[in-house]
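Only one protein chain is missing; all other protein chains are in place.
Here the chain labels run A, B and C in written order, and each chain numbers its own residues starting at 1.
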Amino acid sequence: MHRYIIKRLLMLIPVLLGVAFIIYAIMNVAEGDPVYQVAGPDATEEQLDALREEMGLNGSLLERYFRYIFKLLRGDLGTSYVSKMDVMQLYLQRLPNTLKLASVAMIVAVVISVPLGIVAAVNQNSIKDTVSMILALLGLSMPNFWLGLLLMLLFSLKLGWFPSGGAEGLRSVVLPAVTVGVGLAALLTRTTRSSMLDVLRQDYLRTARAKGVSEKRVVFHHALRNALIPIITIFGVQFSNVLGGSVLAETVFAWPGVGRLVVDAIDQRDIPTVTGALIMTTMLVTIVNLIVDIVYAYVDPRIKAQYTK
Amino acid sequence: MDKNEERDILRIENLNVRFETEDGVVHAVNGIDMKLGYRKTLGLVGETGAGKTTTALAMLRLVPNPPGVVECDRLEIDGQDVRGMSASKLEQVRGKEISMIFQDPMTALNPVFTVGEQIAESIEIHEHLSKEKALEKAGDMLELVGIPRQRANEYPHQFSGGMKQRVVIAIALACNPKLLIADEPTTALDVTIQAQVLELMNELKEKYDTSMIMITHDLGIVAEVCDDVAVMYAGRIVEQGSLEEVYGKTMHPYTEGLFNSLPNIKNRQAMLKPIHGLMPDPTNLPEGCAFAPRCNYATEECKKACPALRNVGGTHMVACVRYEKDPNFMIDRRKQNG
Amino acid sequence: MADSKEMQLRASKLYKKRSSFEMVWRQLRRNKGALLGLALLIIIIIGALIAPIVYDYDTDVIGMNVRERMQWPSARHICGTDDLGRDIFARIVYGARYSLAVGFVAVIIALIIGTALGAAAGYIGGVFENIVMRVCDIFSSIPSVLMAIAVVSALGKSTANLMLAVGIASTAPFVRVARAAVLVVRGEEYVEAARAIGQPDWKIVIVHILPNCLSQIIVQATLRVGSAIISAAQLSFLGLGVPAPAPEWGSMLSSGRLYIRDYSYMTLFPGIAIMITVLSLNLLGDGLRDALDPKLKR
Partner (left out) sequence: MVVSGHWEERMKKTLIVLLALMVCASFVFAGGEKEAATSATTPAAESAGTSTAAGNVKSGDVQKDVKYKDTVTIGIANDVNNLDPQGSNTDANMMVFYLTHERLVNIDPDTNKVIPALAKSWTVSADGCVYDFTLCDGVTFTNGTPLTAEDVKYTYDKAKTSSFASQKVADVISTEAIDDTHVRVTLAKANQDWLTLMAHGGMSIMSKAACEADPVNGPRMGSGMFSLEEWVPGSHCSFVRYDGYRDGAAPTRKIILKLYKEASTRLIALQTGEIDVCIDPSTTDLSRIKADANLELIQTPNVVMLYMPMQMEKPGLDNVHVRKALAYCMDKDSIVFAAFDGLATVHNNYINRGQFGLNENIHVYEYNLDKAKEELALSGYKPGDLTFHIMVDKEYKKTAALIFQDACKKIGINIILEEMETAALKGKLNDAALDYELCLYQFTDDLGTDYTLRNQCGSTLQADGTLKKNGSNRPNMKDQKFNEMIDAALVETDSAKREQMYHDIENYLDEVCPLVPICTSYINIGVKKGLVGAIWKPDAKHDFRFIALPE
């Protein structure tokens, strides 16, 4: 298994080089030359050229890319064109907020969707099934800035239980996490329901019942364990998305996360910050995916067998 | 021991099971009475779709509802009335008083738990042992069914079909139940493994005084393992009695048809005489005797009234209109071996 | 012998080869939720098709009347008017054309590319699987905003390019779901059996493996349409989506956002339109999932 983990981590390097190249290519093609975001309106040609030199914008796409990679391999993510701050520091300032928001949001999503999905699957085609499906769908189709404002109006303005914005203290993470979590719940509920339905038909559950195992244990121990693979897949996919930050919730709740750092940087054509933040996110995502794959093996021995074969 | 003799391990009266689906109501079991004494083995024989497995599941109240609906006048296991039992009480009966072996070993075991855990689970539930002790006892059970103890923490996908069936048997017999129901345990196995499994079941049956119901469509297995036989057709028992009575003095035309479908080792030239036609459609069973359309001796009478089981000597019972009407009616098989 | 002919007739009726579409329809008809979903979807699609006949695009949909702006839902304007005095109900009905198109096409692109890649990766394994999964990691770490900028800058701004951008951005999850589903199914006996009788690999994947992981993929597809519509909204909010004044549900949501506390109806109704579309798709998806799932055949 260790050899497999090391192999996967080594694969990270080509991925990072790939991400950096794609961003450089996109930014090269995108409208809006970065130098104009930093230079004043009455900049002369010489000043512009001097600035291009300083920002490393001269030379062909490949030259700029290799210059960036050379610095990247030494762990230097460069400095932001706009705030002149080191990109790594910018990212690390935002990372704790995003990790806090992402993990609490995932907990909210799981707490909502796994029980809902199981109730829907166990009572297939009954009123409980319909209600849980509609509740789950509400989360997805309701635009989350709408939900965010609704929660803020109710819980921070009218009831005053939670602060309306900012990232100080644990109470401030609750509303944004619920907003993001509810949005994720739809897919997770549907996946839980669908894979539980597949498993609930299996014969080994009948064997368990014949052994005298209680219905609750049959559903939550025997059935759920087998239904976990698709659920973990979607959990992994959603967790990596949320690790990239959720821009709308961060905007509505003034939550300084990675999501808005990237979008603002794109807005200002701040290439080092965009590239740096996305590379760090990719690393995080790859590690999450690796953990998901390893968890597969622990959950389902048949997959573990395939890896060690 | 004699006190147990009169009381029966299993008593069922007028068991009916139907499945209400959108395509219509499937009448799987239509009024079954059944009694089984201690340390006795009953063979339940019939073509696929006769309702054998449904009857077995009904005993453990494992028929899924919806869509299944189970009605019966009496269902007692070892004297306890199972019908009204609460879920928690039922869970104490399943696996302790009565347990079941399923047909397809490939899907009967949970793929994500080790074999040892799956055996230990029922021991933990019923004998309230700690996890370690239960696992240890599970090891003993594995040895008992001929699997090395070390393989307890391997997973089902690492076992062959035959080995898996042995594990299923180990699970079923872990808390040495009084009544074991085996639903075609060897159908999915090849002949050599079949013999070993049957021999193992016989040994364990003797060792633990377990009474058993062997569900099969293979008359050879019944002859080898069972004391009594019940022949089922379209959800009803059409003939019942001891091995000698049913094999020796076969009376019901359907039972005769079953025997005629077996190749006769002694007389190689004998032509096989299969029963023509198909099982009746369970959603609309014909009036009167369900076997009438396929029966060579069928008369107009048979099509009208549905015959009840009648005693024809000893423990031998048969449900056929011809005998009610004409006491010395004889089917060909009885004519030959007298 | 009469009854045996009758027997043959009944037997043939039971087991004659029905076309697969009819089989699916017969299964689907049984699932009531799916019928409801299908009914809602048909209503929405019909609404979208007859919109140009009922509403004249220039006057009703984009024609503005500033004096009548910000009116609460009334008899004259069922869903009220927006900040330029345009009737919101007309725009929702007309907007269905844009939103459904964006939602469906984007998901179809993602579905086809994603499932093919995922299934191939899951089935073939080894180096190919690693490459595909790493490229998938790369694409999933590029936010859809950046993807949209790339497509718009390279191919110019149009609704088609918006669909392509949203499609590419939502491919990664399909790859992953397909691969995970194939991984579990790959070890089954029937796959080895198919390989044993010499079936070509691609046939095995399509005929044997995909139907078994169809349920996860359909769940993913029906839900993605909803999020595709909403991510198209974020893109139009940044000016990369469907150009104004076209009445796309997503951009109606974004422009209504400013007035959310006083004139909540401006975001409520487009939100409900999206919700009903997503709900109907998922109910239909549920029905399809059960109908197409071989294990569930009764």
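In this section, a contact is a pair of C-beta atoms (placed from the backbone, for glycine too) under 8 Å apart; a residue touches a chain by one contact, two chains touch by 3 or more.
Because the structure is a prediction, the values reported are computed rather than measured.
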| item | value |
| --- | --- |
| Displayed chains contacting the withheld chain | A, C |
| Among A:L9, A:I107 or A:I134, residue touching the chain not depicted | A:I134 |
| Candidate in contact with the missing chain, chosen from A:I69, A:V122 or A:L150 | A:L150 |
| Contact partner of the left-out chain, one of C:L84, C:I113 or C:L292 | C:L84 |
| Footprint left on chain A by the chain that the document does not show | 30-33, 36-44, 47-48, 51, 80, 82-85, 90, 93-94, 125, 127, 130-131, 134, 138, 145, 149-150, 152-154, 156-157, 160, 163-167, 251-254, 256, 260-261, 264, 266-269 |
| Residues from chain C at the interface with the omitted partner, ascending | 32-33, 35-36, 62-64, 66, 69-70, 72, 83-85, 157, 236, 238-240, 243-245, 254-255, 258-265, 268, 272, 279, 283 |
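Following the convention adopted for this analysis, only the chains that are shown with their structure count from here on.
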| item | value |
| --- | --- |
| Longest centre-to-centre distance from chain C, chain (CA-based) | B |
| Chain whose averaged C-alpha position falls nearest the assembly-wide average | C |
| Among all chain pairs, the one with the most C-beta contacts | A-C |
| Centroid spacing, where centroids are CA-atom means, of chain A and chain B in whole angstrom | 55 |
| Separation of mean Cα positions, chain C and chain B [Å, integer] | 50 |
| Euclidean distance of C-alpha centroids - chain A vs chain C, Å | 22 |
| Contacts with 2+ other chains: residues of chain C | 187 |
| Of all residues in chain B, the ones touching two or more other chains | 157 |
| Touch list for chain A against partner chain B, complex | 202-204, 206-215, 222, 225-226, 299-302, 305 |
| Residues of chain B that touch chain A when the two form their complex | 60, 62, 87-88, 91-96, 99-100, 102, 104, 107-113, 121-122, 125-126, 155, 157-158, 168, 171-172 |
| Residues of chain A defined as touching chain C within the complex | 11, 14-15, 18-19, 22-23, 25-26, 29-31, 125, 130, 133-134, 137-138, 140-143, 145-146, 149, 153, 186-187, 190-191, 194-195, 197-198, 201, 229-230, 233-234, 236-237, 240-241, 244, 247-248, 262-263, 266, 274, 278, 281-282, 285-286, 289, 296, 300, 302-303, 305-306 |
